[in-house]
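Data first, discussion second: the structure below is written as structure tokens.
Of the protein chains in this complex, all but one are displayed in their positions.
Lettered A, B and C in written order, each chain numbered from 1.
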């Protein structure tokens, strides 16, 4: 029996970049949080402290800022591809690079004035190895609520079950979704809003008997409408809204007054996939 | 010398209420975080543990939910007034009630479907005493950015000053504003968006030589356009965006690539007021 | 009626400073978060953008770091006094300086090795005007719990009251306290732990009929044991622990199994003071 080094990677996390593109009076704003992780032939630094193969994480940060100037950022998936390929192509000891980007939206108020949107964060996670490339797009923080058209009954019961069945409840969730692409040259600017539109439309349009059913509807809608997507993973917290018992105050409550609960919450996680796609080259969702 | 009880109050903080109003198929959603604080003749519980005057904070929570059913919530200022008056009017030992409300916006997606907006939180803080009433409206989290039209120079210097003067910088802030009303019967549904519009327009339209100047422009614009407002307090973090030095990479950087800093940040706080308004009945901003 | 500038101040918030003092092999670590706010003759920058009186907030940051080197930091109250006096003494347009410090504790593991403590944050808030000085010490995040010796009954009731009376409950709170000193030359290194010890001992030793009673016991204990303290303000969230109803599972629950609630929570705020102390020169707690 020996003690050995297993899987490892290192990088610079959360490099905050704001890029202003100036086209005369009219500016365009890109606001990103970029994380880089590299892996490869890195045993020496772990075992002996010999850093000959270690590109400093400070250099990764510099590279993010320099590439933001030239060639510029473009869509998050594009910028992540650019960066990930750079590290693998320019350093032979680096066998794989993973670049994750959070992109924060800003609404235009004027030629060079903006208001930050807060209703979701767009994500991109790109993995480039010496042989393969994988692009995963995503969204987090998209909070959706149906105030009716949600039931939950006919469920399994045991001695610890006290939940009453319901034919009318609030269904609310903060969508966290990641979808893996089949190709690395998709039209990212078109694909992302199409995915968000599909997710939202499926949530709104599904008469729900369980959040699992809604999850599957959302995932399959994305696959149906976006042929470029291989599979999609959804993590949907069930943000419980508890009906308040107003009977002590001689008041009725026909699904009108709710406590918005913090914890605990349900958590429904699932993948919807095509049955003929190649496997992922690495774990692709958090 | 004796040790004595000074100012005190108590209450229930952060009661989370979601109210669905059902008008046939079409639902309306109100999403609030309600905090109640009462003060008055409360020495006994502090000094001896005699709770005869103490209305339980649990009762405050129940009252929030019961009032949400009947008479219903309306605008945040209205609901806060209703609650605060109730406590002062029904319990003689309560001399003052303060009700603070955070209101979270949801965008309509369908007759009973909604997406949470995340770009700001609306606030209302009402104080009712046996003699007076004070209404303060507000906003937090409204994040604005001008990518040019901001200068900073001609400032005071001392031996610790190293900041270069600039004639072109990013100006960004997350607006935290509270404005005190002259009356308690304003059209709240009209007043709030008008205030936000004034704040935003002044930020966008001011060519800025300091964030203080922008603050004053924002405050005075609200007072100019909303005669119902007595005074306004703004707390504006200066969210620094640092220009990246790309010269080591033989790249120029004409205000294109920035580091978005977290800490430290500037913090500019100021009040803009009318010179003839009655004083506040209590401290009115956090 | 005219629109005029009211109270204002500006500064640099949250300058993060770590100071290592090296006494041979043995190092000492100080870890601070320093916020500076200045006020005075600052109308010009608000009204016209003339910054002649505005010392840049960047200079405040530099001053924090330079003073950390020389003369060094010492106790948080000392360092805050040093900084606040510097700004008022060296810039005539500055009439008042407020310096707030959060101090994070580290436990020694070796001559130059440390583990961060997480059980509380020590605070100091100093206000220096051209005429007066005020020192406020404090603590936040000190979380205390008694699993018995707490009752709550005999309280006021109305139509919205449903809370049952109890003679045995958990009492838990996260202490947020600020105490104002009579002098500016107290032995800060001795005073702070004495205050924490008094707060903790009073919480532990009080058989409680209300959190208000415990609050008063804590505050008066500090005043009794620390003659250097003029008054103390406590803000105590009542962190509710709800007894779980296990009867559906044919299990008893004699105060053994609790839900730790997040929201809503009670919030008890009160000041304990001496009846003969001079008034504060400015609002002195958040």
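Criterion: contacts are C-beta pairs under 8 Å (C-beta built on N, C-alpha and C of every residue); 3 or more make two chains touch, one makes a residue touch a chain.
Fair warning: this is a prediction, and the values are worked out from it, not measured in the lab.
Within the whole complex, the absent chain has one touching residue among A:16, A:115 or A:181, and that is A:16. When the missing chain is restored to the complex, the residue among A:56, A:193 or A:278 that touches it is A:56.
Set against the missing chain, the residues C:203, C:216 or C:265 yield one that touches it, C:203. Annotation for chain C: contacts to the undisplayed chain at residues 16-22, 27, 29, 31, 62, 65-66, 68-70, 106-107, 109-110, 112-120, 141-149, 170, 200, 203-204, 241, 244, 246, 248-249, 251-262.
For chain B, the residues touching the chain absent from view are 159-160, 162, 248-249, 262-263. The chain not shown here touches chain A at positions 1-16, 35, 37, 42, 45-59, 61-63, 66, 90-91, 93, 152-158, 160-163, 208-210, 212-213, 215-216, 220, 223-224, 231, 233, 237-238, 263-276, 283, 286.
Convention: only the chains that are shown with their structure count from here on.
Counting the residue numbers used at the interface between chain A and chain B, over half appear in both copies, so the two copies meet with largely the same residues.
Residue positions of chain A with contacts to 2 or more other chains are 248-249, 262.
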